[in-house]
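For this view, one protein chain was removed and the others were kept in their places.
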């Protein structure tokens, strides 16, 4: 499964909610305001640090740039829309709206 | 100040965010999905139990009924739209959207 | 007391529009003057006459129009409206499109400004 | 691969519409067939020809219309649209109003369905 | 050769009444149930509030939908699940859930089935497509 999260973890529980359902071999893509979770050194970095140990985590480049997020939690990979499509080719998807 | 919160505390941090700014003598009104916070016996009841010790807390009746919330944290008062207006008469208001 | 109300969300999709309406009716009942109602962001969708809700549901645009008929100034932000396709031709009666200066005047002149949004 | 896309939020107000557009362009570039695009909830506001964004901004409705001109089936949910005042008269070209059966067919026939919302 | 019946899942995560997503999402389920698909609906996070019995939107002035949820099985939607953890966090028990129909044989009232996140995750992995509301 590809799980997408588009909410800031600082005001929404979406990422935490999603994490309960992520299985080994699944993939997590952060997009839109969801990319705020990718930043290193915040009160929510630990959640991401734990997730990257279990599954592949991606963050969408255009959204990172728009929000000036440059220091990512190690292990998070940056991808673009083409990479997003590639993930959809490989996995069924659930959007955590 | 009258503070209004209209988000569920289970998926949004609005209530917690607002609580940092509530001063003695202020009033808190829960409306729309914010009334989910008024229910007793949830993981967020403790926050309300603490707030009712400090300030007056109201929950909007129409929103409680729509969501079948009947057991409120003790100290929370039920009000209607007319009571909402009465609170606005007495206080300046900040909507925590 | 002079009360202004600001609405940020569209009809049906969010409760903001309903909460605002119920609040305004109660404020009028308590004898207050509604200084104005200002629609901003997706709130501009509230007053299109093209909406046709199911017959057993409330007609949100007509409800606002009826309030406007009582003399309350109902203003739709022009910048927000243009971007979203709300133009004079599709407005219900008793509602007008104008600029953010109107919101400013409401914020300054009203004793209270109450914001409903998401 | 056949990909269907579902969009739940209106233009400009939420990023969902932009994310969906960028995703669809990339999917086409990678050689996929777009089975259909379905606008639901406030998403129905995406395709009104009455929108007039600032000149230096993207024109979201025209962008969808251009995609429709390439043969992609773009469907607006009739129930969601009626409630919100989106009718045939205000649609940009190459977009059609239809029922939830269309969404059902997309969900069944597409290899992937991707939902963009808030 | 007949095409295989596709599995379609709906996830309901938003709270009812503050926004229309749950309501309009229900309309999709009712339509889709009329087609040849294997439908399941999973309520999780604030979505579980949509299943609470006793909801009354009259004073709010908006249309309710509890009555329709109460007849889900009449619409041929049998697979209705609720995430156990989401209910517990929100102080809800099975007794709070509304009835979605009655058993064809025993005529006993049927409630949504409370299951764990692991079971839900396993079901998600089997779906052809998932629509979130």
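By written order: A, B, C, D and E. Residues from 1 in each chain.
The rule we apply is simple: contacts are C-beta pairs under 8 Å (C-beta built on N, C-alpha and C of every residue); 3 or more make two chains touch, one makes a residue touch a chain.
None of these values were measured; they are calculated from a predicted model.
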Chain not shown, its touching partners among those shown: A, B, C, D
Selected residue (touches chain absent from view) among C:1, C:66 or C:79: C:79
Contact partner of the left-out chain, one of D:14, D:32 or D:83: D:14
For subunit A, the residues touching the chain missing from this view: 6-8, 10-11, 32-33, 36, 39-43, 45, 61-63, 65-68, 70
Absent-chain interface as seen on subunit C, which is shown: 4, 6, 8, 40-41, 79-80, 99-101, 103-105, 107-108, 110, 112-113, 115, 117
Residues from subunit B at the interface with the omitted partner, ascending: 1, 13, 17, 20-23, 92-97
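The criterion applied here is as follows: only the chains that are shown with their structure count from here on.
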Most widely separated chain from subunit A, with each centre as the mean of CA atoms: C
Pair sharing more residue contacts (C-beta pairs) when C-E is set against A-D: A-D
Where subunit B and subunit C are represented by their mean Cα positions, the distance between them in whole Å: 25
Distance between chain centroids, defined by C-alpha means - subunit A, subunit E (Å): 27
Residues of subunit B whose C-beta touches two or more other chains: 6, 10-11, 32-33, 62
Set of subunit D residues in contact with two or more other chains: 8, 41, 112-113, 115, 117
Chain-chain contacts as defined at top: A-B, A-D, A-E, B-C, B-E, C-D, C-E, D-E
